[in-house]
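Note that one protein chain is taken out, while the other chains of the complex remain in position.
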Amino acid sequence: MIYAVFLQKPDPNPQELCYSMQFIITAVGPDHRGLADPIVHCVTELGANISEIQMFDHDEESLFSMLTRVELAPNRVRDLSEAANEISVRTGLSIRTWSPDIVDRKPRLAICATYRTETPRAVLQAVQDGQIAAEAAVMISNRQACRSLAEEYDVPWFTIGDAEGKADDDQLINICDEHQIDYIVLARYMRILPPSSVWKYAGGRIINLHHGLLPSFPGMRPYHDAFAVRMLTYGATCHFIVPELDAGNQIINQSTFSVPPGTPIDAIVRRGQEENEPACLVEGVRRVVAGEVRLHFNRIVATA
Amino acid sequence: MIYAVFLQKPDPNPQELCYSMQFIITAVGPDHRGLADPIVHCVTELGANISEIQMFDHDEESLFSMLTRVELAPNRVRDLSEAANEISVRTGLSIRTWSPDIVDRKPRLAICATYRTETPRAVLQAVQDGQIAAEAAVMISNRQACRSLAEEYDVPWFTIGDAEGKADDDQLINICDEHQIDYIVLARYMRILPPSSVWKYAGGRIINLHHGLLPSFPGMRPYHDAFAVRMLTYGATCHFIVPELDAGNQIINQSTFSVPPGTPIDAIVRRGQEENEPACLVEGVRRVVAGEVRLHFNRIVATA
Amino acid sequence: MIYAVFLQKPDPNPQELCYSMQFIITAVGPDHRGLADPIVHCVTELGANISEIQMFDHDEESLFSMLTRVELAPNRVRDLSEAANEISVRTGLSIRTWSPDIVDRKPRLAICATYRTETPRAVLQAVQDGQIAAEAAVMISNRQACRSLAEEYDVPWFTIGDAEGKADDDQLINICDEHQIDYIVLARYMRILPPSSVWKYAGGRIINLHHGLLPSFPGMRPYHDAFAVRMLTYGATCHFIVPELDAGNQIINQSTFSVPPGTPIDAIVRRGQEENEPACLVEGVRRVVAGEVRLHFNRIVATA
Partner (left out) sequence: MIYAVFLQKPDPNPQELCYSMQFIITAVGPDHRGLADPIVHCVTELGANISEIQMFDHDEESLFSMLTRVELAPNRVRDLSEAANEISVRTGLSIRTWSPDIVDRKPRLAICATYRTETPRAVLQAVQDGQIAAEAAVMISNRQACRSLAEEYDVPWFTIGDAEGKADDDQLINICDEHQIDYIVLARYMRILPPSSVWKYAGGRIINLHHGLLPSFPGMRPYHDAFAVRMLTYGATCHFIVPELDAGNQIINQSTFSVPPGTPIDAIVRRGQEENEPACLVEGVRRVVAGEVRLHFNRIVATA
């Protein structure tokens, strides 16, 4: 695996290596004491520049999380990886390193779905057509409804749900780790990822499709909520998941359609599910994969 | 002036007149005692069926209002008009009768504007093109910025604002009364009509263009409010004004557009003002004039 | 049953009877055609002055409702009652007449409860102590949890719930009709009254206790919702139920308590349920029964 090397702020001393690449290091553990120090020492010793640190605690759940974004000379990449492993083994922290600067290969997607097939199908088709320049590496679901889709598009399929559809959240992360997933795409996946999962893939790697306009219509029934206030416009929102914050600041794409007064709710929901949601997610994933947007201090920035 | 006669629920006795037409009677006065009785007696004596009554008080302002929707035999129309005049003279109430069942003539519009020319121009052009099957009877403004528009489209122009742009609200209603206006179109008119004006033309006769998606983005700066929560979708809302209620239930049309992340607010506002708002209002006015929607118990209903 | 006669606006002709009393007439039916006319004709013929009319439709449910508030000479009370019966028989409308001007007897309360005993007990005790000048006429519940309370305070008990606690809403109204209930007190009754029930006892006769501060914390879990946004103040709201509108305008009483940071949610809920809610409802019912507040055009007004 070879990563891109981007020129940033050329060093005044031309003899020194002046390239660097961006890395995101996430660490999750049960105690905020001892969370920051080993990571900070590690990146400092590797000569990395620290661009961003975010720490959070969920004290009710004894879950402590840190995201560190650094710029590192490419010849130290292996050292970073080894150091992260060493810290993980020594401290018990769950640590991941990842760079958004991907070259010489296509980004790898995990497509998560539950019941509805329209949006996962649209993503799979857009990947096949080259509209999304990525690889559909795995499909993951807590239900069986989309299994035939995986077969149709020849993508490895993993079921992580029990008989009632309850998802094994750790298994989802394990599958993504094992398959070196770059981006987790929630294509109408109807389970909520726990904070620990979200933190493990923090930094702009989890892309969700919400079937309403955010931030106005969150919740489980956005079509019905908008209908109840007699709106004539319905929408979908593709956004990065950042667990500590409202979803309003991490919007990658929004799509809408308008209907005339008197349109029944069933027709609205059908049009949303069959046309608007798939188009919204495909364009959102395309933007991320194409590098047009990134998360920067928990906000979307255009990188074009 | 001849009104439509629509067949409704044919009477079992074929010898009786079985046609009727809908009338809306509004009454506004300074005291809620004595407001309802004369109207109710009048329509009862004329043999009208009462379909709807709405009463409100604004006790802080000593303003009491009533809307009565009745079905009346067409041969009693003149009697209704005379009775309304008589009550008005006798009681001092401000009374208006109006029927949405307009035939043999085009509905007459009063187009109200302030600074921006895009939406009033779009309405005037759509009237000229026949897209809106109405007559642009007058233009009314509290400023001079749109006066040349009136000249260009050869529509009588009335200024109701003083040097600071403060509007004479009574004069606005007087102009509409004198020109037998059916619908008041607020095409980016930047003054708020007082409750007494709204009540005088109640029942689905005042059409407003709000430059944001309702009910999510009310207020004076909906573009900036949506931008502040990092939305990528911006919209406009055409709605009937019903003063006692939130605007959420009276939406006639909504139009939207989406932008990619990083689009500056200035470009968003410009696109909204120049393209989206005019299209939204034109389609909304067209729906009302074409009789596709009506207000019914303060809610929009499709009449198709 | 004798009602109060209050002097209002003495007639210039002293020989005519110049007393009048207020009546509220509610009518509920399946069709808005034919709803208003018979009521309006009736009160007109009886010489009543119409003070207020509210009509609503729930077209999805084919439910049409009207509230009429009139002032009537006391010697026509029997005529009104008979006319209402006659209309009801002839048209199939569900009609009720009631006057808030109660004298020579105590107002009769129906106390509705489900699981929690604190608030119904507090109301029963306040009635027994004379703090609330009313009669606890019946207790109604969809569960059995409060039955012993009824026995303790010697109040007739009616169960209207099935094995799963689903309430028979019609039976609730029937019980109130049969026992000539003036006010329905929802003392932590955990079922939502349907619009048809609310309309039958419209005009300020249904008093609810909500266990959160309205309008900020509606919903089923107001303690938890306030806790989630880290509030340190918790409250309860006693309000009239008016089904077509937000509850914000019909507040009779609000009570609060504040806690220091770190107070666990369980302690907060307990204090709210055991102390704050009962006190809030008792004072609210007292205000209504004592005639200190009334509903007037869907708003609370102080009548002191």
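Which chain is which? They are A, B and C, in the order written, and residues in each are numbered from 1.
One rule holds for everything that comes next: a contact is a pair of C-beta atoms (placed from the backbone, for glycine too) under 8 Å apart; a residue touches a chain by one contact, two chains touch by 3 or more.
Remember, predicted model here, so these are calculated numbers, not experimental data.
Interchain touches from the omitted chain, evaluated on the whole complex, reach A, C. Contact with the undisplayed chain is limited, among C:198, C:213 or C:241, to C:213. From the options A:41, A:105 or A:221, the residue with contact to the unseen chain in the full assembly is A:41. Here the missing chain is touched by one residue of C:62, C:128 or C:258, and it is C:258. The omitted chain makes contact with just one of the residues C:46, C:145, C:190 or C:232: C:232. Not every partner is drawn; the one left out touches chain C at residues 213-217, 229-233, 235, 248-256, 258, 260-262, 287, 292-293, 299-302, 304.
Within chain A, the residues in touch with the undisplayed chain are 9, 32-34, 36-37, 40-41, 44, 49-57, 59, 66, 296-297, 301.
Definition applied: only the chains that are shown with their structure count from here on.
Taken pairwise by the contact criterion, the protein chains link up end to end in a single open path, with no chain closing the loop.
Centre-to-centre spacing of chain B and chain C amounts to 36 Å, using the average Cα coordinate of each chain. Rounded to whole angstrom, the centroid-to-centroid distance between chain A and chain B, based on C-alpha atoms, equals 47 Å. Our note on geometry: chain A versus chain C, Cα centroid distance of 51 Å, whole angstroms. Residue positions of chain C with contacts to 2 or more other chains are absent.
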